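One protein chain omitted, others in place.
Just so it is clear, A and B label the chains in written order, and each chain counts residues from 1 on its own.
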Amino acid sequence: MMLLLAFLAWALAGSIGIVVGRRWRWAAPVAWVANAVGCGLALAAGVQALTDRGGPVPLGVLSNLGPGLGSGHLELDRLGGLFDVIAMAVAVPACLAGLRSTRAVRTAPPPRLAAVVSGTLASVAVIVAADHLFVLLFGWEALTVCFFLLTGLDRGNPQAPSSALSAASFGKLSGAALLLGGLLAASSGGGFGYADLRGAHGTVAGVAFALLLFGFGIKVGVVPVQIWLPPTYSTAPGPARAIMAGAAVNVGFYGMWRSLELLGPAPAWLAVIVLVVAGITAVLGIAHAAVHPDARGLVAWSSVENAGVIGAGYGVALIGSQVGDERLLAAGLVAATAQVIAHAMAKSLLFVAVGELEEQRGSTDLDTLRDVVRGQPWAGVGLVVGALTLAGLPLTAGFASEWLTLESLMQQFRIDHLGMQLASAVAGALIALSIGIAGVTFVRLIALTAFGAGGAAPRVREPIGLRIGVLLLAVGCLGAALAAPWEVDLISAGIRPLTGGTADQALASRWVVQPVYAEFSSLSPPWLWLVIPGFTVALIVVVAGLSRRWPWRVRRVPAWSSASPGVDRGVGYTSFGYANPMRTVLANLLLTRQQLQEVSVAEREAASRMAEGGTPRTSERSRLIYQVDVVEVVERYLYQPLYAALRAAAYLATRLQSGRLDAYMTYLLLVLLAVIAVVAALAS
Amino acid sequence: MALPWALRGLRNGVLTSRYPRRSDPYFDDFPATIEVRHDHHPAYRHAGPDSQAALDALCPTGALRSPDHAGAGVTVDRGACIGCGWCVAARPDTFSWRPGSDTARLTRRALIARHDLGSAREVAQVREELARRVRALRRSIHIRHVDTGSDGSDEWEVQALLNPVYDVHRLGIFFTASPRHADILLVTGIGAAGMRAPLHRTREAMPDPVVVIAVGTDAVSGGLFGRGYATSGGVSGLLDVDVWVPGSPASPFSILHGILLALDRVDS
Partner (left out) sequence: MTMPLPAGPIGSPLPVAQWEEMIVRRVEAGSRLAGLYGTDENGGCQLTALLVDEHQIEALRTIVEPDRDGVIRYRSLSNRVTAAFWYERALHDLSGVVPEGHPRLDPLLLDRAGTSPAPRPGAPLGLAEKAMPAVGERPGPVDVSGYGMFTLPLGPVRSGVFESIEFLIETPGEGIPHLNVRPHYKHRGIAKQFEGRTARDGVLIAERVEGISSVAHALAFCHAVEMIGGIDVPRDARLVRLVVAELERMANHLDVTMRLTDAAGLVVATSRFGWHKERVLRLMSGLCGSRFGRGVVTVGGLTREFSVDVLAFRAELTDLDRLIVADIRALEASASFLDRLRTTGPLPVNVARRHGALGPIGRASDVENDVRRHRRYDGYLDVAPVPDPRDLGFVPAGDALARSRVRWIELSTSVALIHQALEQLTTDAAAASQVDDLADRLGGDGFGIGSAESAQGEVIHAVEMVDGAIRRCFARSASLHNLVLFHDVFAGDIFTDLPFIEASFGMGYAGVAM
């Protein structure tokens, strides 16, 4: 019932956005509020489902999908409820952050944006509530359309057409993979309803599983099908990014979880592939995030990294299902789900903050964004908390989830299968590496973008919606660590369809979390919340006591830079420069290229004619240009040749279109003959 | 690779001086300054312009002063003496090298070699005030060095304090890159005009209290470069100097004496 109300709210938002649009000044705010209300209702529905109090959405005749397909319902089970809760919990603040007066918006037309967002949210709800493959596919395709629209909505952006096209293409590709996988599974299981699909078995089920994972993997951005994701996230208008990257992305993870529930246990080869691909995805994602010069690109590439980290936990779960070890399955799923939660919150928070920075400053170039905490404290806080969470530091949700992921990868000694052991070891090493690089990546965001001196913009008034959104998400990121035991309870309740009650063992005691296996290692995030701030305060008190002075009584002097008068463009690390050692260290992965070029300046001769006593030239025109480039290896070495082949095929296809009627008649005749030949051959 | 060097380091035993706990022959014998012998040459015996002109002809920096009417004899301003030795060469009966590296003083006036009760009282006062300031520093001292137009030899001598012979680390004295961590500002050079602003930036960046040590005759008075368009005649016009270490350049032991004097760990 709640879910139905949510759909109604979204329908309201959509219709206001489309029908009233720009003609009514409050259209956008009302639509965003309606979206937020819809999310709230869907969230409530998810909570009901998790406590087994949900019920089906009355669909009436719509539930009959047609002959041979059976009937489909929209009803949240526990797994659907869990992901519904995750997606909608971050969507509420994200929608609130989108709420701002129509005139102040620089980017896309907000009423229509809100309408498309409502479509996106409804699609998400449909996907997680489906109990029938075709209902899920319906939601999936709707989501693809919404992504296409969201990406292409900002028509002023020159990147929009190509990004929207690639979002749509990869969306269609994922839809095709899902359809194909679903058909294979149905052929083995006997029907398209989830209940029937659970009956699929054998190699066919394994292949179907792989195809489904491929389809869902496209949505979350695993290598090598990640290339649509960063440009799409970067191009989408500010308020939509948090919805796409924080909320909607979770349906990809949901699909993976659901596939395991329907088609598990996974074949060993699939588990190995998932682990290795996850490791590579994580490293490639974080490598590009670490060196990306743009805030949007950085955050978007960190989505790719997180897809890898989550995928690694999921890979452990696949191994668990393969070897029939319930606890390993639970360990992997608990870790991966925790990471999904941390990522959803932090990613929404970061994109909300980055969207606000873009709105105010008109740029997301990290070299120009400095000291944002001073100019935009709320957005700055969002940036810092989101970055800390994705860097996986203690006191944030990211710490426990990354710890759990690494711990679950360390359980490889419990399995006998060499291939899977190796795969977990490789994935473990790569994930550890990418978590390390993530530290460097987000230090850049915190130290230079949030707090870096120089280039502070004047203090601006931030919209109330943004403040509420940032507050909720930041409290979520930090509170999830404080409330880690309850988070584990939530996850355990949600993945009960897959693990039964095993996941409850992830709690060693009320306050202590462990990777399901007892006596391996344990961690108490709430205790850290007491200890770390406690020690910090104690340290300050001790310092103050020993020095017998108030520690904040300081004389402020300019930053020390070798007593130099500096240069015209100022001194100190740029964000790009800070990332440059990474470009050098990871040159094998990023194929870093550096070159120094001399440029001829016509006025050079004239400028040097300086009369005695004239005004000194503070600096000459630049005569040298230095460039550092990195290469996206997957795009260059996989897609560029592919594009060439596609282009060649398209060229050949256009040659068919000669424009001559007789030629077309000939083609038709040839096709007809071929069909008749086939039919005749089959008949005989 | 590391091991052969580690063994090599043990090869020659302890090279480090025991100063200030024990006397060091190099400290005691180094001819750091000029002194006036007791038997005055007749030419300088009386106060007056003639005697001053004769002294100025001897000394390229005008560090020699003729007797004043109060009865004091010829004096050497060690803060202006560059140790060229011409006075000793020309008048060995009147001037001689004074061995000993204990040349640092707490006031500029104390560098003018003359026994003077008033100045002794002043020195004692300065010393007490300085001791109060450095008390909190205890035995961990961080030094920031700034060159304000030296000839380059002063830096060698300051750097020499880190070699195993002087090894100031044994005394809890360290050189620091950041003025933020520094307790002592060690200034060499003539106070070149181009370094005035950087010197002030450095002083500004240091946490109070700061002890300023002017190292070398150049820093004390400008030495040979006392006049000129690019000099300040030493750094005393740019900063409040606490300890004066003469010498052109001041030898490492003299610099060490100056630092320890600033910390109230040796007698002046």
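Just so we're on the same page, contacts are C-beta pairs under 8 Å (C-beta built on N, C-alpha and C of every residue); 3 or more make two chains touch, one makes a residue touch a chain.
The model shown is predicted, which means the values in this text are computed figures rather than measured ones.
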Practice problem: Looking beyond the chains shown, say which of A:141, A:367 or A:504 touches the absent one. | Solution: A:367
Self-check item: Per the touch definition above, residue among A:64, A:187, A:536 or A:564 touching the missing chain
Solution: A:564
Quiz item: If the hidden chain were put back, which of A:362, A:577 or A:641 would touch it?
Solution: A:577
Quiz item: Which residues does chain A use to touch the chain missing from this display?
Solution: 293, 367, 561-581, 583-584, 594, 596, 604-605, 608-620, 622-628
Exercise. State which residues belonging to chain B touch the missing partner chain.
Key: 1, 4-6, 8-9, 12, 15, 26, 30-31, 60, 82-86, 89, 97, 144-160, 162-166, 175, 177-179, 189-190, 192-198, 201-202, 223-225, 228-231, 248-249, 251
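FYI, only the chains that are shown with their structure count from here on.
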Quiz prompt | Approximate Å spacing (C-alpha centroids) for the pair chain A, chain B | solution = 66
Quiz item: Which residues of chain A touch chain B in the complex?
Solution: 555, 557-558, 560, 563-565
Practice problem: Please give the residue numbers of chain B that touch chain A in the complex, ascending. | Solution: 146, 178-180, 197-199, 201-202, 204-205, 207-208
